[in-house]
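Notes to accompany the following structure.
Note that this complex is displayed minus one protein chain, with the remaining chains in position.
Moving on to chain A:
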């Protein structure tokens, strides 16, 4: 086993390797060269002086932010002999389940392709390209016939897969017990309980002020809000990624959120990012992909029908179509338990040299996928920046919500955690709902897969996502789901069917997220 010291040097080497050749790297070199002319740089202490200069001009901070970002997306370290699949998902049965799920999705996509006679990809004729270029900012104005396209899968299909996970090491020979048939998720993973959550999320405690609670209309702003905003401005001025992340745990003020999130995600909007986006846009113009229709359909069905997000329809197309073609997203498969789907040139199935990743970014959108982007449109206007923020949020968090893995932020853990929290703290409610065939997870699953996007009102959703970024974890999504059930427990105890349970929980738009989380974690007697 590697000791900590050598593990650290491996990490450092990895990060250095990744940062080599980036725009930041060349900028740093340029700055270092140019500063040699400055009077304060002396030959005897050149290394120290250059370092001091870079620190004073904010370049060290930029490097720090870049390193910090790399740490976020570092693939898990494993045994040097272990293959990548084993490192990113150590549990064999999870790997198998993910692989068979992927097969199913791809099969579904391919059969749609054959049925409809639509190719997976085709080059657009020049006239069509011209048309699309002129309509780039108003793609939503079209009403193409999408009736024959179906989403490849919906969250509930995915839930069925999770329910059928089987851990071969789990001995069922002791027969049916209350434990083995409590919830829907039939496997065990280590999930945190309330005492552990209290330790992990101290900034949400009753004694700690935060936005979403202490900025309420009746609370005088001098008590917390004004000072918090002042600190937020400082954090933005300092351009410190780590500080922004820590700050976000107590919520981001509306006027600073866009900048803070960009800082946490290290979105620098360099010329290379802009160029990359333009390249993606060009790729959209040149080629039409089958998944584009799925994207159109999804946006039309979800975001366009939303009372607030309908305004963003056009920009959603821009972001998602570019996203599908972005091969940079493939990098995240080094730590995502999933594997990008492959498609084979006609007639050459199975021959690796004729395999292409399809779609180019390896992500097949499902029903509701566009809701990952919609709330971000609220914060970012320029498509390039919006795109970068979304992509980073996807490769850090959202991918975990629709792939099978043992990660503590993965959807499987979230489901398990949700069920456990209810079972332990609201056993009567859980039992009652089970009795009436209204398993709580069946209702809460769709919220969690979307990280509550489209279910909460936008301002509340953004407060939740502040904390996801702040704590670098999706765990609060599961906690919130449990807290919602706790909040409506009285009404739920009276219902007698799944339909009426769904009705009680149909409208979450009036919920206030932070008080719910706070009460659930810190005010309940355990």
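Note that in this section contacts are C-beta pairs under 8 Å (C-beta built on N, C-alpha and C of every residue); 3 or more make two chains touch, one makes a residue touch a chain; residues count from 1.
To be clear about the criterion, contacts and distances are computed from a predicted model.
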| field | Per UniProt record, name of the chain withheld from view ["Sorting nexin 7", "Autophagy protein 5", "Tubulin--tyrosine ligase-like protein 9" or "ALA-interacting subunit"] | value | "Tubulin--tyrosine ligase-like protein 9"
| Full-complex contact with the absent chain, from A:253, A:440 or A:454 | A:253
| Contacting the left-out chain in the complete assembly, out of A:169, A:279, A:305 or A:497 | A:305
| message | Touching the hidden chain in the complete assembly: which of A:7, A:238 or A:459 does that? | response | A:459
| request: For chain A, enumerate the residues touching the unshown chain of the complex. | output: 137-138, 141, 143, 217, 229, 253-258, 304-305, 307-308, 310-315, 377-379, 381, 458-459
